[in-house]
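Got a structure for you, questions after.
Presenting chain A:
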Amino acid sequence: MCRVLVENQTVTLDGKDVLRDVNLDVEGGITAIIGPNGAGKTTLLKSIAGIVAPSKGRVLVCGLEAREASRMIAYVPAYLMVDPHAKVEDVIEAYLHGVRGVDVESVLKSSGLERFRGRKFNTLSGGEHKLVLIAGAIARNPKLLLLDEPFSHLDLANQVKLAKILRGERGEGRTIIMTAHEPLHASIADRVALMNSGSIMAYGKPEDVVRRELLEKVYGVELLEITVEGGRALIPRF
Partner candidate 1 sequence: MKLRFLSALTTALLILILLLVASLGVGPYKVYSPHALVRAVFEEGPDRAVIEYRLWRSIAAFILGLGLAVSGLALQRLINNPLADPYILGISSGASLGFLAAVALGLKPLWVWYLAAFSGGLLAYTVIVAVATALGLTGLGLIVSGVSLTYAFTGVSMILIYVMGPQIQFGFSWLFGSVAYSTRDVIVASTFLTLTGLAIIAYYRGSLTTLLLGEDVARALGVKVHMVKLIVSASIALIVASLVAVSGPVGFIGLIAPWIARLAVGAGFTRLLPLTAAAGASLGLASDILVRIAGGGRELPLTALTAIIGAPLLFYLTLKTKGVERL
Partner candidate 2 sequence: MVQRMLYVMLGSIVILMILGFALLYASVSGLRGEIEGHSRALEELRVRFEGQREALRDVEELKSRLDRIEKSLGNVASAEELKSIAREVGELSAMIGILESRIKGSNETLTAFIANVSASISEISRRVNELSERLLFPAVIVDGAGDRVVILSRPSKVVSLAPSATETLYFMGALNLIVGVDDFSDFPRVVKEGRDRGEIASIGGFWTPSVEKIVGLKPDLVVGVASVPSHRALKAQLSAYGIPVLLLPNSRASDVVESLLIAGRALGRLPEAYRIAYQVELAFKYAALLSTKLESKVSVSAVVWVKPLFVVGGGTWQHDILEYAGLINVYGDMKLWPSVSPETLLERVPEAIIMTTGHGMVSREDLVNQLVGVLGDSAYKIPALRDGRIYGLSGAYEDAFNRPSPRTIIALYVLLVVFHPQLFDLKPGDIPYDVSPETLDVAVILRDKVPGQILELIELGLRG
């Protein structure tokens, strides 16, 4: 199991502290980072991925500095703009940087994306994008899977499908960290970190963190709590 240790992480971009003294300790399972827009979710994910350099503090991934741990990491961005001629195969191929013995064809087969063969990546729908990128990321056989907003732009069927994939990958012993702006998606996580203005407000089990009074404070709006068939959902009061 790969342990991710974020210590006193401060990230300053354009003179503004995007992350402020963040501490996080994750080992195995699925961790969801939730919070309002601009809370620093993506920046935290990027600093774990070694994309953003911290101005203070450090990140250890599987015992290595984040920048040295790229072999262990696969990162899937929220949005991706690629060459308009790029095909699905090209995108998966690009994900296999530094990975030996895996070919694109077997990735398409194992991820059940054969129907996309030869399609231009940019002509796929938002949900299909996600599936392709995640398939590419998983093909790296990473110990740590970092997903930025994996559930956004997915329809209900694809959301269920993705949740199934993520649970499967968790079963393979991968540590998964994802961001979500929709608290509902935190429910598939084992742990949830709630962020606001660059800091982690709460960290723990979903039922402890995704609580009405906590979220109302962070989002500054009134919420309705609905409990149906053992499931619990918070929706804004419009």
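The working rule: contacts are C-beta pairs under 8 Å (C-beta built on N, C-alpha and C of every residue); 3 or more make two chains touch, one makes a residue touch a chain; residues count from 1.
The candidates came about this way: all candidates are chains of the complex that A comes from, given by their letters.
All figures in this text were calculated on a predicted structure; none of them were measured in a lab.
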- Candidates 1 or 2 all belong to the complex; chain A touches number 1
- Across the complex, what residues on chain A touch candidate 1? 46, 49-51, 70-71, 73-77, 79-87, 89-91, 93-95, 97-98, 104-105, 122, 140, 146
